[in-house]
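Our next item is chain A:
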Amino acid sequence: MCMSVVDDIKALVGGFGVTLRHMLRKPVTIQYPEEKRTPYPRFRARIVLTRDPEGGERCVACYLCSAACPVDCISMQSAEREDGRRYAAWFRINFSRCIFCGLCAEACPTMAIQMTPDYEICTRDIMDLVYEKEDLLIDGCGKDDSYNFYHHAGIGVTQPRGEGMEESRPVDVRSLMP
Partner candidate 1 sequence: MIVPFEHILVLAGLLFFLGMGGLLAWRANLIMMLVCIEVMLNAVMLVFVAGSARWGNPDGQLFAIFIMALTSAEVSLALAMVVYLHRKKRTVNTDMFSEMKG
Partner candidate 2 sequence: MTASSVDIALFAAKVGLVFFVILTLAAYLVFAERRILAWVQDRKGPNRVGPFGLLQPLADLIKLLTKEDFLPSAADKWLFYLAPAMAAIPAIMIFAVIPFGAPLTVAGHAVPLVVADLNIGLLFFLALSSIAVYGVAIGGWASNSKYSLLGGIRGLAQLISYELSMGLSLVPIVMLARSFSLTEIVDAQRTIPFIIYQPLAFIIFLISITAECKRIPFDLPEAEGELVAGFHTEYSGMRFGLFFVGEYINIIVLGGLATTLFLGGWHGPLLPPVIWFTLKTLAFAFFFIWMRGTLPRLRYDQLMHLGWKVLTPLALMNILVTAWWLMLKNHM
Partner candidate 3 sequence: MTDLPLLSVLIFLPLAGCLLLLPVWNCRVSARPIALGVALIELALAAWLYASWRGLSTIPAQLPGYLLQEDAAWIPAFGIRYTLGLDGISLLMVMLTAFTFCVALTVSWNSITEKTGLFLTLMLVMESGIMGVFLALDLALFYLFWEVMLIPMFFLIGVWGHGRRIYSTIKFFLFTMFGSLLMLLAIVALHLTHAQQTGVATFGLHELLGTQIAPETQLWLFGAFFLAFAIKFPLFPLHTWLPDAHTDAPTAGSVILAGLLLKTGSYGLIRFGYPLFPQAAQTLTPLLYALAVIGIIYASLVAFAQEDMKRLIAYSSIGHMGFVAIGIAAWQPVALSGSIIQMANHGVTTGALFCLVGMLDERAHTRDIRAFGGLWGKIPRYSFFFLFFSLASLGLPGLNNFVGEFLVLVGTMKKAPLVAALAFVGIVLTLVYTVRLVQEVLFQEERQPLPLADLSLREFSLLVVLALLDLWMGVHPAPLLDMIHLPVQLLTGTP
Partner candidate 4 sequence: MEQTIFYILAAAAVLATVLAITEKHPVHAILFLVTSLFSMATIFYLLMAPLVAAFEVILYAGAIMVLFLFVIMMLDLGHPEKGLAPHWKEWLPAAVLSGISIASLVLVIVSRHAAPAAPAAMPTIREVAVRLFQEHGLAVELISLQLLFALVGALYLGRQAKSGDSK
């Protein structure tokens, strides 16, 4: 009984001591607009579309990012050059919805879509947060500056379908009568 009271008092005094010590400690607050924190390089903030080392767009408009996005903030329209090279006719990310989860970047097979440490994307008009392709596209290659997808995969599929080796002709669905 007596001991428990002493223990209680000890605990109380200890608590007060802790708070007092913290009071005298330097605050950890960073006063943001004036002081800015440098994020770590892999900080996931604003999303960009990178270019390949040749300066071409990396994005092939495969829709994987759009599919991976949990909040459906990515949308695009794919197009194809005459040589079969695919590209996005337009590409749009709505940053007012984006949660910066990074799934799109993970999903991207061409490393076109990447996240940058730039966290200051506040704006007064919410419509300004809808970024179009021109806003997203940067001039550099981002994180992996030597990777070029078409070097590995080649551009386009030129011969008609079903004509290749180990390839059967596609079924004509209109003649599939029983």
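Observations on the structure shown:
Throughout what follows, a contact is a pair of C-beta atoms (placed from the backbone, for glycine too) under 8 Å apart; a residue touches a chain by one contact, two chains touch by 3 or more; residues count from 1.
The candidates came about this way: all candidates are chains of the complex that A comes from, given by their letters.
Keep in mind that what you see is a predicted model, and the values were worked out from it rather than measured.
Looking at 1, 2, 3 or 4, the chain of this complex that touches chain A is the one numbered 2. Residues of chain A touching candidate 2 in their complex: 12, 15-16, 18-20, 22-29, 31.
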